[in-house]
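Notes follow the structure.
Yeah, one chain of the complex is gone here, protein chain that is, but the others are all in their spots.
Going by the order they are written in, the chains are A and B; count residues from 1 in each one.
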Amino acid sequence: MDTKKRKEIVPIHDEVERAVRKSGVKEGFAFVSAMHITSSVFVNDNESGLWQDILKWLEEVAPEKSDYEHHRTGETNADAHLKRLAMGHQVMLPITGGVLDLGPWEKVFYGEFDGQRRKRVIIKVFGE
Amino acid sequence: MDTKKRKEIVPIHDEVERAVRKSGVKEGFAFVSAMHITSSVFVNDNESGLWQDILKWLEEVAPEKSDYEHHRTGETNADAHLKRLAMGHQVMLPITGGVLDLGPWEKVFYGEFDGQRRKRVIIKVFGE
Partner (left out) sequence: MDTKKRKEIVPIHDEVERAVRKSGVKEGFAFVSAMHITSSVFVNDNESGLWQDILKWLEEVAPEKSDYEHHRTGETNADAHLKRLAMGHQVMLPITGGVLDLGPWEKVFYGEFDGQRRKRVIIKVFGE
């Protein structure tokens, strides 16, 4: 996936549902995990106002600033590493009867905190 | 489960142990996940003072306030969504020899941040 902004929340629920259908798994799990250490995978509400709240909140919890030790390496994205840790980077989605067995409002999202680069998410479906 | 207060921590360890026994699984995992996007499932200490510390801490980390974007939808619970993200909403509990293979103090809890409604947790046991 290509992200357009430095910080962005991207819905990936449909891709996960497609992977579940394609797998033919009836009883099991879809594992979804960010392969980049400055991004997150999480389950929450499909509401764009809330996504803005999440990004604003993360800026308070783990602000962009210049004096991180990590920046001695030449990187400038320590805040993005911390944001990922606060949010978590992977989820397991249960599958029952061939479909995702989630609550009525649970949707899967990718959270990018150091984007504008090509990014990957791994989806692994297992079960029977 | 019915929660009595808006914010509450509820022990669910016994229910999970019962599900493991009932499943007959000897080697595998119990997956436990909150089906509501304003609540959490987590593993920590069975000590009520700590539960109070957790709720107080979450109020500092992600406070109730009126000016969240999410509230334009008519909802007033954006803080509960953020609290869930900070705490995580699911755990995998390893099973060895037919019982939960946890550290001596590890117990499973449900954290409700927008309660007084009927809430559901999914428990899925898998393995052999």
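Observations on the model:
Note that contacts are C-beta pairs under 8 Å (C-beta built on N, C-alpha and C of every residue); 3 or more make two chains touch, one makes a residue touch a chain.
Given the structure is predicted, the values throughout are model-derived calculations rather than measurements.
Considering B:Val16, B:Ala34 or B:Met87, the position touching the chain not shown turns out to be B:Met87 (whole complex). Within the full complex, the residue among B:Ile12, B:Val43 or B:Ile122 touching the omitted chain is B:Val43. Hidden from this view is one chain, which touches chain A at 31, 33-37, 61-62, 68-73, 78, 81-82, 84-86, 88-90, 92, 120, 122, 124, 126.
Although one chain is not shown, part of chain B still touches it, namely residues 28-29, 42-45, 47, 49-50, 52-54, 57, 61, 86-88, 91-92, 94, 96, 101-106, 127.
Operating definition for what follows: only the chains that are shown with their structure count from here on.
The centroid of the Cα atoms in chain A and the matching centroid in chain B are 20 Å apart.
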